[in-house]
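Missing here: one protein chain of the complex. Every other protein chain is in place.
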Amino acid sequence: MPAHPQRCTYLGPEGTFTEAALGTLPEAVTHEVFPSDSVAGALDAVRGGEAAVALVPIENSVEGAVTATLDELATGRPLTIRREVLLPISFALLVRPGTTLDDVKSVTGHPVTQAQVRRWLARHLPHAEWESAASNGEGARLVRDGRFDCAFAGEFAARRYGLEALITEINDAPDAMTRFVLLGRPGRIAAPTGMDKTSIVVWPAADEPGALLALLAEWAVRGVNLLRIESRPTGEGLGRYSFSIDAEGHVTDRPVREALMGLHRISSRIRFLGSYARADRTAPATDPRLANHEFARSAAWVARCIDGIGEHPEL
Amino acid sequence: MPAHPQRCTYLGPEGTFTEAALGTLPEAVTHEVFPSDSVAGALDAVRGGEAAVALVPIENSVEGAVTATLDELATGRPLTIRREVLLPISFALLVRPGTTLDDVKSVTGHPVTQAQVRRWLARHLPHAEWESAASNGEGARLVRDGRFDCAFAGEFAARRYGLEALITEINDAPDAMTRFVLLGRPGRIAAPTGMDKTSIVVWPAADEPGALLALLAEWAVRGVNLLRIESRPTGEGLGRYSFSIDAEGHVTDRPVREALMGLHRISSRIRFLGSYARADRTAPATDPRLANHEFARSAAWVARCIDGIGEHPEL
Amino acid sequence: MPAHPQRCTYLGPEGTFTEAALGTLPEAVTHEVFPSDSVAGALDAVRGGEAAVALVPIENSVEGAVTATLDELATGRPLTIRREVLLPISFALLVRPGTTLDDVKSVTGHPVTQAQVRRWLARHLPHAEWESAASNGEGARLVRDGRFDCAFAGEFAARRYGLEALITEINDAPDAMTRFVLLGRPGRIAAPTGMDKTSIVVWPAADEPGALLALLAEWAVRGVNLLRIESRPTGEGLGRYSFSIDAEGHVTDRPVREALMGLHRISSRIRFLGSYARADRTAPATDPRLANHEFARSAAWVARCIDGIGEHPEL
Partner (left out) sequence: MPAHPQRCTYLGPEGTFTEAALGTLPEAVTHEVFPSDSVAGALDAVRGGEAAVALVPIENSVEGAVTATLDELATGRPLTIRREVLLPISFALLVRPGTTLDDVKSVTGHPVTQAQVRRWLARHLPHAEWESAASNGEGARLVRDGRFDCAFAGEFAARRYGLEALITEINDAPDAMTRFVLLGRPGRIAAPTGMDKTSIVVWPAADEPGALLALLAEWAVRGVNLLRIESRPTGEGLGRYSFSIDAEGHVTDRPVREALMGLHRISSRIRFLGSYARADRTAPATDPRLANHEFARSAAWVARCIDGIGEHPEL
């Protein structure tokens, strides 16, 4: 079944941060864009060919992993990460035009949003009653329809729902950030940019004490820095985990390649989720080109050893 | 402010699995029981003295960590885990008496429940529309009030809301299990039972590559088995984590004590969450008494070395 | 200066165990054989081209490393190990014909020999006076010349010096064994036999606490078993060491190759001393062909990841 390369889906509905994040990507203009109603739905749209790519949140600096995304990526037909987007997260208090803070009796928003504005609410709207909505966009819609007095959502959602932003830049954590990933079907990995990230999911070989330690040693011994590690239940019972890992560098960098090979040997299962440019444009702790260079030098040295010209250029 | 030792709260509302789990504990009869409307609320009730103990879910074999519980335990006034409860999780489809499967057009339940019955729904109620409720108990209430045709909840909730269980034992994952913890204010740790578990939260000393490896080595070198490890964002930005860890053994077991001391030395912060009997009554991989014995033997040997009677019983 | 491939030297003089060990090798008949008067002399004969190969002892199961050999291999123009020979070591008490045990007042032999017959001497010749000789062969010569009554040497030395073996099979350690290595100028490494050994000398990068641990981790993480590890002073002051290491496997086995590359990257200096068939014909703990296979499988997997056909044979 042929893909429709011109279509791009995202975790909807309209007016959520995911749509805002998508707006920062070229795909927002080069593709026909449509929302999906769940992470699973967005990924299945790509798997099934209705979309070429999907943008979904994967991690939030306050709430942690978006487990639906991690779990969907770990199972089903493989997808790979093409890009990542970082979006600072702050909320606006959206009201119907004319509403003042004193008028507010009821508040809505996504439960994850609630967790990020709890302290603000306690200080500024201590008596307002909270009821959760399925998404921030849905919350905004419910305010428009008169069911609640106000909703927390991205400021960009105001216009879409005919609301106004009474207060903006609300977040208990001042530097809150959400990371989104653009997923597609597996294909040839893009060339390294020098500031890349590689993502995998790995299932330890056995349920043995030192298994996680051994997984980490594969990275450490090659000098590869880990950026993120999340444990997720495998569904085979309490205490059985897979690990979702982001490491510094590109799969074609030799340290990363060798570490992945090591993990492949010692784990019961491993899934490669892609190598892609880091959205934070951070230079790696160790210059991967230098690391590559050292790996190449060491390979050349071993080759000379085998050929018997190890340390004797003059022979 | 004096505690009211006769009161026990739990994550409500009534009719949830947490209430069912509480029913398996002596506290259900020895204490006056009341629901709290959130994990944070339940914990604050203990911190503030309105309750002596609180029961909240901490982990599910399908969905993973209950992050609200992990995050609440990691911050605020310290609480410790007194007991743990394991409850097999299966759902009943609750309907108003007389409703048949063919009548069902709308379904509700907690979002976490939805994730566990997705495949069942796709097969048996492919056309029913799902809308999430704040809790399974709340979903049952909404069915009673006529807003939805059916709700997924524990079978035990039927009676409370005047509903009947149309179908029982529903769960996509056949052995789904939730783990709950009974929390109280810090106090003297109960004596070891020989089948214990110790829980901590630890913040690596620095944002350095090998920090997690070093944390794990503290356990490994003393032969202590880890049962659970979860990373959680510290809220200081993407890529900054604390680790929530359950280890085999009791804080008074020497291997565990020494490992905790080691973590205390190398981490920037550590919080002890308690030692308590394992609900699964599983004997540890290594007999902790043996481990204790070996630690005692090695301590005695060093003492003899210092006294100069190391290997000379005859002196 | 061209080599004389037909010549082979060994640590002399004639009548020593090294000559006996050489007798077990094809080089004993295919080459013109001559003794050198020291390990350094034998190696320099190869370096200078007077000999194609040299046989010298490197390790004894009782006395440990032959440090002269380790140090000579670590410095100067590189040489590589072509073969190894294991020789059981037991001594004969050589006397001039007609001498009886009761006649013996003075004994000689190499100091290393003395260490291996000390208990035998204390029991059977408690009153005989020991004086060391420069080698066992030299000791036998001195007995022939009448300077001592008897000498400890290999039984094979009797005939050469016109002596007779009064008692044979003397050694305090019943299974004493010496290992010898046949050294040549670097050349293309012989193909693996499936039961090989690889030798190196490595200088840790810095005088830092974890340096040795890091060197060992390079082997451990690739599952390569170490057979021998000796620390030697670098001559730069107390506490500065190089490590002489024998590992299981051949430099062309991928685990060994990768470990060597890792050592090359993290050490300040490394010298490859060769890959060669194990004299004990011991199958490795891990079948190196299997290990190779796993390394090849993991490399193929990474290649598929890069090409985007990771887990999708159907694409």
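Observations on the structure shown:
Each chain gets a letter, A, B and C, in the order it is written, and its residues are counted from 1.
Please note the rule applied: a residue touches a chain if its C-beta (ideal position, glycine included) is under 8 Å from a C-beta of that chain, and two chains touch if they have at least 3 such contacts.
Please read all numbers here as calculations on a predicted model, not as lab measurements.
In the entire assembly, the chain absent from the figure touches the shown chains B, C.
Contact with the chain not shown here comes from a single listed residue; of C:E50, C:E63 or C:E164, that residue is C:E63.
In the complete complex, the residue from C:L101, C:A128 or C:A220 that touches the missing chain is C:A220. Touching residues on chain B toward the chain that is not drawn are 77-78, 80, 185-189, 214, 217-218, 221-222, 251-252, 257-258, 260-262, 264-265, 270-272, 294-295, 297-299, 301-302, 305-312, 315.
The chain not displayed touches chain C at residues 59-64, 67-68, 86, 115, 131-132, 134, 173, 175, 177, 179, 209-210, 212-213, 216-217, 220, 223, 225-233, 235-239, 241, 285.
Just so we're on the same page, only the chains that are shown with their structure count from here on.
Inter-chain centre distance (chain A to chain B, centres taken as mean C-alpha positions): 26 Å. Rounded to whole angstrom units, the spacing between the C-alpha centres of chain B and chain C is 59.
Across the assembly, chain C contributes no residue in contact with two or more other chains.
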